[in-house]
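Every protein chain but one is kept in place in this view of the complex.
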Amino acid sequence: MDQLANFGIYLMGITSISLMLAISLDLQVGNCGIVNFGQVVFLTVGAYATAIALGRGSGAVPAVCWGVLAGVLFGLLMSISVRNMSGTYWGILSLSLAEIVRIIALNERWLTGGANGISVLVTVQYLPWIIAGSTLAVLLLVGLLLGSPFGRTIRLIREGDRLPMALGKNVLLLKMETMALGGAIGGLAGAYYALMQRYMSPDDAKPIETFIIWAMVVVGGRGNVWGIVLGTVLIQAFYTGTRFLTGLFDIPADTLAALRLVTIGLLITLVTMFRPQGLLPERRRIYPL
Amino acid sequence: MTALLQVRGLHCAYGADEIIHGVDIEVSPGEIVTILGPNGCGKTTLVKSILGFVRATRGEIYFRDRELRQLRPTERAALGIGYVPQLLNTFKPLTIAENLEIGGYRLRRSERNAAMARMLALFPLLAERRSQLAGTLSGGERQVLAMARALIMSPCLLFLDEPSAGLSPLRAHEVFQHIRDIAATGTAIVIVEQDVQRALAISNRAYVLVTGQVVMQGPAASIATDERIGRAYLGAKMRGPVSKPPPLTPIAPA
Amino acid sequence: MNFAQVLVNSLITASELGIIAVGLTLTFSLLKFANFAHVETAVAGAYLAWTLNVRLGLNFAVSIAAAVLVMGLAGVVIDRLVFRIFRNADDVAPMIASLGLAIAIRYSMQAIFGPRFLRYDFGIAPGMRIVGAFVTRQQVWILGIVLLAIVGFHILLQYTTIGKAMRATSTNPELAQASGVNTEWVIAWVWFLGTAFAALGGALVAWDTQLVPELGFNLVIPVFCVVLIGGVGSVYGALLGALVVGLAVNFGVAVNFAPLANLIGGADWVSSLRIPADYKPAIVYLAVVLILLLRPSGFMRRELA
Partner (left out) sequence: MPILDQPPKFGRRSLLKLTGAACLTTAMPLPTVAAAQTTEPVKIGVIIGLTGSAAVAGNDSYRAMQLGAEEVNEAGGVLGRPIKLIVEDDEGRPKSGVEAANKLADVDKVAACIGAYQSSIALPVGRLLNEKGVVWVTDATTNDLKTVGPYLFNVAGIAEQAVALVDFVKADKAGAKKLTGIFQNNPIGQDRAKVSEKRAKELGLEWIPALLYQPGATDFRTELQQVVNAGADAILTDIYDSDAPIIQRQLVELGMGDFSNTYSYNPGAYGTLEPNLIEGIKGLNYITGGIRAEAFNKKFLEKFGHIYTDAWGGPPFYDAVWIVATAINLANGLDRKKIRDAMWPAAYHYLGVSGNGDKGFNKWGMQASDQYEKLAYKAGKMVPLSKGPENIVVFRYSDDQGTPLSHAPSEEQNQQLYPGYKP
């Protein structure tokens, strides 16, 4: 029984990491309208920074700070290229940046261990609980922030640069702030990922990971924190839950494994088809002028 | 005389936000009707819901005694409703001839060619430049092209959204001249316009729309002279009472 | 460096990426969302052609033609079943739906055909030597077919009523509807053509290389990069983008940049400066970053033209 609880605790930890990445993405896309197809890059730089710091003898807490810092720096770097680039263009640009980072991690073995990745030899007690606690804190922080004037302003940016500009807002600066914050949350997720997986490799940084986070955000409901939570839990449940179904069928394992992924793909498609705004859409509030 | 277009108790919404709250409008064959109102009052939304681009949540739209609400925009267009939108009124990367061809998309090839020839004859400006891209035309020329494109199907009702937007007074005058000519052929016209005076000058009747509701309607001449409207709703500074409405071309019912 | 050979390699890369990208940009220009399932339909088309060619023993040309036709129709069906719902939605929801569909299609291919590589029914031999470059028979065919398809597509787009309607709908869908254009019909055509082009591209790539379920996975991002470099929605831009990417990845790996560096850094600063082949996949992304920073909307304008 306690072993089952262990699996539950593991799932809580790994889902919390995904949730942090999803919240970070939602901050960018759901609120600020920045279409980031390279979201996994925050996890990549955060996890690598943490793993490298730990490998050089740093303690766990400073190492996590390095991860967050790496996320922030990369967020800023990406936001410089945002400027006024629109939707899909910025999306593919960010995806390209993320891929470049992955390819560097794959080939620069002196820094990242190359394809072999970096192992993390530090064990942190109660890590899943710490991660879940941090995620709650991040949720709270983002929730408060979105209700603040800052949140309202970045939601204006989502609808186009002109209105906030007319209101005298520095749009580029706001986008940079959003990306830095998103990067910090993503970097934190990456730091925890390295500690939890005890390992980081370029295989963890492939574009498919970004797309899974996207699915979480869109299925849940952009711009609604509760939607993101629901979406993350649901997509994680698709991935984990289908493992338990495979035992029920008597077909060859490779076909079954492929069919499992077909099912996950179809579920994502169906949910978006019937709830294009997400399961819990954003409540549009009207603010008095 | 039965109305060509009859809108009763129309409500419409973008997503969850209702923009139009119960509007009644009637257009008779061959008349020019102006819809006035301040910015954001729902004029364009009203027109787009009649055309089928915005979902009507409640109410009825009858055109030539046919209920339109179940029809797609394409099908409504096929019934004889023409539309010239504001600013984005041409297919910019297409040539003038191609723009007209798209206008006559539903016609058979021979009919289309005949209709195109008619339009080019009507607007010699377009005939000279038929293989020029629409994107290279000036604003006034584009407006002319847009009207020609809409007229190629010989619609019995034509919606014009801000035909004078972005035009110099001289060009705007020409455009309104064209509008009057079109009406003279028996096509009913609904104009949504900011240039109140000029529009009212050629209209038979007018509706004043404020925050999604009709607050006033009547003959164009009397609305044009009503100072209260200018001050309260239209946001346009009226140049005092107009002493004499310009003479209107007599309109023969179709 | 064998200049002619690298040029030929670039042209092959470009034509294969280009033909898939043209289909993608076509649907992109009308429906305004990134269809991640596009490249997977290319792979599905290639598998279909393989089934007809190898399993059923049909003539290769017939197999490809049939697969292209069937996949075109399948594209229309996919649109009706899945993407029609999103007509008035924003661009993100259909994109995620297409992503789910892409995963579903890819692993359906694996469930049906298994993970092993497959190849069409023909032998492999050294290419002919043309001006110092080796060119295989199928590469000549591929270049020819791609050229023909593009010319045909150009004619369709410029001179037929449906082509003009496509361009009109792409620039101003509302106005097209108001003009009486049946945009649903136009969209159906666009799906047919877009998916048919994908299937043709997929079959040609598989002919030139081989078929594996993961093929789409390795093509999807370069194809998107090609579309973007050219300018989303621009068919000729997509071709230009493909050419840029093809030349960049091949010459990027082949060229010794030392003379260039010596020009900047003085004589004999370095003797050999090459991009290592392990960075080859990064060249595409680097090209995207550089080009988009210089020209934020790609080479061409947005409208379908």
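Chains here go by letter, A, B and C, matching the order in which they are written, and residues are numbered from 1 within each.
To be clear about the criterion, a residue touches a chain if its C-beta (ideal position, glycine included) is under 8 Å from a C-beta of that chain, and two chains touch if they have at least 3 such contacts.
These numbers come from a predicted model, not from an experiment.
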item: Chains in view touching the one left out; value: A, C
item: From C:Val54, C:Ala89, C:Ile162 or C:Val253, residue that would touch the chain that is not displayed; value: C:Val253
item: Per the touch definition above, residue among C:Phe28, C:Phe217, C:Tyr236 or C:Tyr285 touching the missing chain; value: C:Phe217
item: Those residues of subunit C which, in the complete complex, touch the missing chain; value: 2, 5-6, 9, 12-13, 107, 110, 114-117, 119, 123-127, 129, 134, 136, 205, 208-210, 212-215, 217-219, 249-250, 253-254, 276-278, 280-281
item: In subunit A, positions touching the absent partner; value: 3-4, 6-7, 10-11, 14, 106-107, 109, 114-117, 119, 121, 123, 197-199, 201-204, 206, 208-209, 239-240, 243, 246-247, 253-254, 256-258, 260-261
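Assume only the chains that are shown with their structure count from here on.
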item: Identity of the most central chain, Cα criterion; value: C
item: Most widely separated chain from subunit B, with each centre as the mean of CA atoms; value: A
item: Distance between the centres, which are taken as Cα means, of subunit C and subunit B, whole angstrom; value: 43
item: Interchain centroid distance [CA atoms averaged], subunit A/subunit C, Å; value: 29
item: Computed distance of Cα centres, subunit B from subunit A, in Å; value: 49
item: Multi-partner residues of subunit A (each touching 2 or more other chains); value: none
item: Junction residues of subunit B - those touching two or more other chains; value: none
item: Touching residues on subunit A, where the partner in the complex is subunit C; value: 29, 35, 81, 83-89, 91-93, 95-97, 99-100, 103-104, 106-107, 207, 211, 214-215, 218-219, 222, 254-255, 258-259, 261-262, 264-270, 272-274, 276-277
item: Residue numbers on subunit C that touch subunit B, as the complex places them; value: 161, 164-165, 167-168, 171-172, 174-184, 301, 303-305
item: Residues of subunit B defined as touching subunit C within the complex; value: 51-53, 72-74, 77-78, 81-83, 85, 88-94, 98-99, 101-103, 105-106, 149-150, 153
